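Structure incoming, see below.
Removed from the display is one protein chain of the complex; every other protein chain stays in position.
Entry: chain A
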Amino acid sequence: MGVQESSNFPVIRTVGLQGLLVTFADKLSEPSNRAALAFQGALEQRLMTGVIETSTSLASVFVRFDPSELSHDVLREQLQGLLADRDWYAAPLPEGRRFWRVPTVYGTDLAPQLAEAADAAGMTEAQAIDSLGSARVRVLTIGFAASQPYLGTLGEEWDLPRQTELTPMVPQGALVQAIRQFVLFTAPAPTGWRHVGQTGMRLFRPEMEHPFALRAGDELIFEPVARADFLRLREGDPLNGGASVSEIAS
């Protein structure tokens, strides 16, 4: 399978003409996600002229830069130096994290792919709701759309592949599942993941002073509620659909 499996991690690779990517693992794991978050934090402290922005994904840090101001070679050297600085896989999680309890309808017409996902995981629907509804997951990264979290890590039984065909549209607040993760959708969008739950969370609020609801490192539980209760909660709280939030002591 080429570079991804044969190289020793961490590895630095190009992203188009104007990016370098530092990857800590080719599979999702707790240490590689911590490494990515910590490495990005350190990099932000010592940005070189020509760097436009940095971002993390599940196990990688992306650096976007202007090659007319900063050459590939010079940036690569800096990244290699920083990698050698310490054991990034042993880094702690960021501070100021929060814990969210999010009322969620599993299945029904509001989340029509629960049955299909349960079947693929070798469970009944009730078992699937128990399993997904009790998993405390962490925001591994924000991406795809504004303020949209990738959440994990779910158990091995939820290591389901994406669908081959895209689902044309899931609504705002949709909880979708694949490859031991959830994604909670910010806005209506097509997806290759299965729509197993529905929440009333609105993650991006451009009209508010703090438009972004979640941060990398926040933790969430998607607690099962009945369809009728969910509709009531969403009507009473159009922003969070009845979700509660508290600080995680560090």
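As a convention for this text, a contact is a pair of C-beta atoms (placed from the backbone, for glycine too) under 8 Å apart; a residue touches a chain by one contact, two chains touch by 3 or more; residues count from 1.
As a convention for this text, contacts and distances are computed from a predicted model.
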(message) Name the omitted chain as UniProt records it, choosing among "Respiratory nitrate reductase beta subunit", "Energy-coupling factor transporter transmembrane protein EcfT", "Urea amidolyase" or "TusE/DsrC/DsvC family sulfur relay protein".
(response) "Urea amidolyase"
(request) Could you tell me which of A:56, A:104, A:198 or A:240 touches the chain that is not displayed? (result) A:56
(message) Could you pull out which residues of chain A are in touch with the chain that's been left out?
(response) 1-4, 13-19, 21, 23, 26-28, 52-60, 62, 64, 67-68, 72, 141-148, 150, 159, 161-166, 178-179, 186-187, 189, 192, 204, 206, 211-212
